[in-house]
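Every protein chain except one is present and positioned as in the full complex.
Naming follows writing order (A, B, C, D, E, F and G), and every chain is counted from residue 1.
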C-alpha cells in the first residue's frame, strides 16, 4: 500500500465528505459519517500498525473558491503527507439550482485555474496527492448538469496530470453501478449519498492507493461447520 | 458468494447492531449505523445484480430471552432465506453491571438451550444461518467478564455445530486487532463500537459467506498519472 | 367558473399536497403549505362570494393502496361536491428507491383498477371530479422512472375518461416549464416542489375548472403615476 | 410585462413581507412565506425565460426609520433594477399599541420626508420603483387607526407621484375584498395575513407591472373528458 | 361581600379565562394567568378569613356546546356554591374566521337554549350564579361581529334574568374603557387580553359580588414622610 | 392620585419585580408577571386618561451594589418622573444561603449608605420617589433572617426620611396578612410570591400614591337581576 | 451491621427520596439523586461483599394515602427483607399551602391508622423495618406547620413502637444541625434538600442499622508525606 507508516492523510472538499465532521478539525470521533470515515475505518482495521492519521477538513456547500480562502489554515498548516481532494459539485450545481445568482457560481475557467494553483503550491510538500472527480448520478450524458459536471471532471483530470496527482474517476465508478441499479437507490437528489454510495467512493480512493484487498481475518470464520448446499 | 439472488437476509440481536434502526422493520434507510448497514452497503455495492434484501431486527439491550419473546414476529414472519444472529453480550453483561438484579441476568444454560431451540425451529426454512459469537474487547482471558463471554461464545459455537450454521468468531477477529491496538481505539466501554469496530464485524460476516473481495472497479483509477516514488 | 357556490372541494393524495396539513381534517389554517393552499387562496381571493370550502386530506407517502384504506373516512364521510385526486408518485417511486421491498410497490394494474374502483364509487355523488396525473421532473422520456410515471399517468387519464372526470396533465405542465429551466430550480429530488412548482400545479388545476383569470383589482394600481420608459 | 429580462427586483419593508426570509440576504429558498415569495413564484412560473431575480430584504417590525438606517447596505449595495417598498404599518401601529412610548412612533411628517429622501436618492439608478400603501383591514374609515393609516397611505401616494414611482393601493385591494368577507377570514389582528391575504397583495403588485394574466398551460387540461352539467 | 365563608366559586368558560390553567382541575397554582387568577388573588388578599375556594374549569376554544359536553364532570361534580360563566365568544367568532365551516358555529338559538338549560339545572344547588356577557373590543356597534356579539350578550342577559343570576356586562366595561383608549392597548385581535384587560373583567366580576374596595392596609405606607408638592 | 398625567414611573429592584421582564427595557408587553405589571394594569384600567408610562428595570438576584453599577443606564438615562425602589432582600439573603461567600453579601452599612447616595443623587429630578422595605414572610421576629431583614427595612425607612421619599412598609403589609394565613399560601421560600402576594405589594404601592379605589364601572353589573338571599 | 448479606432493602415515601428515580422500579442507575442513592453508595462502598440490593419506590408529592394505593404493587410484590419509610411531609404540607382544598389533606388520625395498618401487614415478612419521621426545617417549635409536623412525627414513633420498627428521628437530626446553621443553607422551602441535607438523612438511617463508620481504606493515604503544622 502506498501510504507510508505514520503518514497524515488530509481530505478537503465539500458536503459529500463533510457529513457532520467536527469543527475546526475533523479527526478521531469527529470524522463525520461519509466516505472519509469509511476510508479511515479501512485503514485502521487493515493496517493498524501503519498508524495512518486521517483528518477531514471538508465543509458543506464549498466550491473551489471556498477552498482557496481556507487553504492555508485547513491544508498547509496541518502539514499533510497525503492529500485527497473532491471538489467541483457545488461549483456546477449553483448554475442550476441558483441560476439567477451568478456571484455564487464558479466558472470552468476559475475552477481549473484555482485547483491548479492550489495543488501546485502544495505538491512539493506531499508524498501523495489524490484528486477525485466531481460527479452527478445521472446516466444521460446529454443532460445539461451531467454535461457540465463532465467538463469539470475533465478539468480535474488535466490538473491531476499537470501536478503529478493520482486521479480518481468517481463519476466512472458510479456510472458502472448505475448500469444495473437506479440512482434512487443511492441518492434522492443525485448528489447526497447513502452508505452504499459512500462505500463506492471510499473503495475508488482505496484502489488508488493500492490498498491490498485481501481477507486477512477470514480465519475467524469456521467455514467447516456448515454445508448449506442441500438446504431447502 | 453463498447468498443467492433475491435472498432475504435478516439480522437479529442486541444494541451492537441496533444503532438506530427503524421500528418496527429496519430496512432501506432504516438499517441504522452499525455493522448491518455496512454489510448491506457491501452487498449492494459489489453485487447489485443479486438484489439481496437486508433487514435489521436487532433491539438495544436484548438478551436471548428477549429474542425468544419476539422470534415469531421479528424472524419467522419475515420468512428470511438467510439469518444472522449476534446475541449474548447483554446476557453476560448484566452479571457484572447489575450484579444485584439476578432476574435480568441470563444463565449460560438458559442462553444455550434457548439459542438452540430458536435456531433449530427456524433452520429448515433457511438457506443459510450465521451465528456470531458475543465479544468483549478485553485481551486478558482471565478477566471475569471476558471469561464468561468466552463461555457463552463457546455455547454459541456448539449450537452452530448442532444446527448446521456458519459460526463467526467475532471475539477472535477483535483479539487479532487488539494485538496491535488498544481497545480504547475501538470503544470506551469495550462493547459499543466505532466505525472501525463495526467494519471488523462486517468483514468477519462477509468472509463467512464467501464474499469475493476483489476490486472490480479499480479501472476507474488512472494509476499511470502519478509517480510518487521520488517525492519529498 | 365551474365550481358552484357553497361547494365543498376535497383534495386527496400524497405528500405533494400534504405539506403539513392539520390532522385529522386539513381545513382553514390547517391546509398546509402546498398547492392545495394556493388553490384555496385563489378561490377565496377571486370568488369570495362563492364560499367554496376547501379541505386537504392528503397524507405523506401515500399510494393508491393507502387511499383505498381511508376512502370511506377521508372522502365519502366528508360528502364533497368536488374532488381532486393526485396519486401515483409513491406507487412508482418505491420501484426505484426501495427496489428490494416489493410489498410496498404498487403495480400498474393495481394502481389503475383501484383508482377506477374508488372513483366509480364516488362519482355519482359528485358534481365534479378532477384527476391529476402523477409526475417526475425529468425531461428524458426514456429514463426508467419517467417512463413508468408516464405509464401510470396514462392509466390515470384512462380512468378519468371512463368515469367522466376532468383530467389534468400535471406532467405536461412541468414538461413545458422544463423546456426553459432546469428541474433543480423547482426541486432537488425531482418530486418535492418549491412554491413555484406548487403554483404550476395549482394553476393547472384552476384551468381545469375554468377559473377566469381576470385582473379584477388592477384598478388599485395607479398606473399613470409612472413612465419608466426613459429610465437609466 | 414591464420588468425586463435579467432584472433584479428587491423588496424592502416590514414584517408583512418578512415571513421568515433568510438573513442577511433573502433569496432563493430564503424568500420567506409571504407575498414576496408569491410574486417570485409567479415571475418564475410565467416568465422563466426572463430570469428575473427577486430578493427579499424586509425586516419584522420595521418603520421607515429602520429602513433609513439600513438603506445603504440592504438596498443600494444590491444594485436593484426594480425596487418594491411597503412601509408604514408599524409607523402607525405604535401610536396605538404603544401609546405611551412616543420614541418608537413615527410621525406622518417624518414618514413622508424620510420616504421621499430615500426614494429620491435611489430613483435614478432604477428602471422601476413600486411604492405600496400601508393598510389596515378595517372597513370603518372613521376608525382612528384606519384614519391614520389612510393619511400615511396618502403620503406614500404623494411620494410616488413626486419621484415617478408606480403606486399600489393595497388598502384599496383589501377594501374591495372586505365588501364581501369579514377581516377575520384574512387576519386575526387586521395586519398579519394568511395566504389569501398575501395573494391579494401579490396580485396588486403584479398588476402594477403589467403582468399578463393569461393561462398559457391550460392546454394540459383535457377539458373534453368531462361534462359535469347534468351531475346530481 | 356576598360570597360566604368557605364557599367554593367555580368559573367555567373559554380561552379568555383558560390562560394555562392546570388539567384536569385548575386550582391553587393551577389557576392560570387570566382574570380568574386575579379574582382569586383579590379574594385571598382582602378576605383571607373567608377561605373562599376558587376553581378554574375553562377550556381554550370552547363554545356553549363544549360546556354542555363536560357540564356534569366539570361543574356539577365539583359542587360549587357560586358559579361564574363567561361563554359565547367562540360561538360567535367561528361565524367570521371559519365562515365555511358551519358545523363548528353555534347559532344564537342554540346558544341561548343551551345556556338556559345548563344554568336552570344547576341553579337550585347554588348560592349565587354570575353570568358574564361575551365581548368584542370593537366600538363600532354596526360592525357585524360586534353586532352578533351584542345579540349573544343580550341572550345571556335574558338567561340571567330567567334563572335569577347576576349579569355582568363585560362588553359595557370594555366600551367604557375604549372611550379613552384604543383597543390595541388591550389586545391585538380584540379578543385575547393583556393584564389590564383581565383586570377590567376581574373588577366587573368583583363589583357584581359587592366586593368592598377599601384600602385596608394603607396604614403600612408612611404617608407623612414625604411632601412632593414642591418638587421640580 | 399623586402621579401626574404623562408621568414616567420607573421601578428598579431585584427578582421580586423582575418576573420575566424584557431586556434591556421592561415596558409594554415586557413588564413581566410580578407586582409592577399589576401596578401598571391598575393605572391603565383606572386612569387611562393620565397616560402614565410604567417601566420595569429590576433584575433577578440584584443587591443594592448591583443597582449602583447600573444606576446611570437603568435609572438616570430614562429620566423618570416617579421612581419606585424595592431592594435589600438579596443583600440579606446571601448571609444565610451563602454564608461562606462573604464577597456576595452586602452589609447593613453598605446597604444604607449606597441607597442614600443613589437616591440623594436622583431625588431633585423626580416628582415622587417611593422606597419599599425588603421583606421576609416570617412572623417570628426573633428569627435571624427576619431580624436582619427588619434592620435593613429600618435603614430603608431612614433613607426615605432623609431624602423625602414615600416609604412603603411591605413587611408590615405581609405581617398583617400572615396573622390569618400561613406563609405557605403566598410563597414556598418566604421570598418569591404568587399572584396574591404580588397583589399585596401592588396595593401597598398604590395606597402610597393615593390611588382612589372606587368602583367606577360597577354600573356594568345588573345588580337587580338576582336576589341570592333565600337560595338553598 | 444489621442488614444481612443478599438482603433487599426497599425505600418508599415521597419526593424527598424520589429525586428523579426510574419508573416503574428505581434501581441501579435509576436510584435518583437523593438520600436513597447515598445510602446505597455507602452500602456498596463499605460492604460490597454483602451484596445488599437497594430499591427506591418513592413518588413525588405522595401522602400515606397514596402509599396505601400502591402498597401491593410497590412494596409487597418486591418481597423486601428490609423496608424504609419516610412519609407524612405532604400529609401536613397540604394543610398550609392548599388550605382551601381539604380533600388533598390527610388528617393525623388517617395518617397514623393507615401507617399502622400498612406496616402491620408487611412486618411479619420483613427482617427489619425502619420508620423515619417527617420533618420541617424550622427551629421554632411553636410555628404551626412545625407543630403539626411534630404531631405526625410522634404518631410515626408510636407506630414504630407498636409494630417493632426502628424509628429514626430525622427531625431531631436536622434540629441538631440547625443549632449552628440557618435552614437556608440546606433548603429554600424548608423541605427540599441539597446534598448536605440528604447526607444528614442518609447518616441517620445508617446509624439506625448499626453501620460501622470506620475508615477501612485510610491506608491509601500516605499520611507521613506531609506535616502541615508549621505552614504559613
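Throughout what follows, a contact is a pair of C-beta atoms (placed from the backbone, for glycine too) under 8 Å apart; a residue touches a chain by one contact, two chains touch by 3 or more.
Everything quoted here is computed from the prediction, not taken from an experiment.
Of the chains on view, those touched by the hidden chain across the whole complex are A, B, F, G.
The chain omitted from view is touched by exactly one of G:9, G:89 or G:126, namely G:126. Residue in contact with the omitted chain (choice from G:9, G:137 or G:166): G:166.
Although one chain is not displayed, its contacts with chain G can still be listed: residues 2, 29, 33, 37-38, 40-42, 44-45, 48-49, 124-129, 157, 160-161, 164-170, 172-173, 176-177, 180-181, 185, 194-196, 198-200, 203-204, 206-208, 211, 213-223, 225-228, 231-232. In the full complex, the hidden chain is touched by chain F at residues 97-101. Counting the whole complex, the residues of chain B in touch with the unshown chain are 93, 96-97, 99, 140, 143-145, 181-182, 184-185, 188-189.
Following the convention adopted for this analysis, only the chains that are shown with their structure count from here on.
Contacts with chain A and chain D are shared by C. In summary, the pair chain D and chain E forms a contact in which both copies contribute largely the same residue numbers, shared numbers making up over half of all those used. Chain geometry summary: the mean Cα position of chain B and that of chain E are 65 Å apart. Chain B and chain D have centres, each the mean of its CA atoms, that are 61 Å apart. Multi-chain contact residues of chain E (touching two or more other chains) are listed as 97, 99, 181, 185.
Taken as a graph of touching chains, this assembly fits none of the simple shapes: it is neither a line, a ring, a star nor a complete graph.
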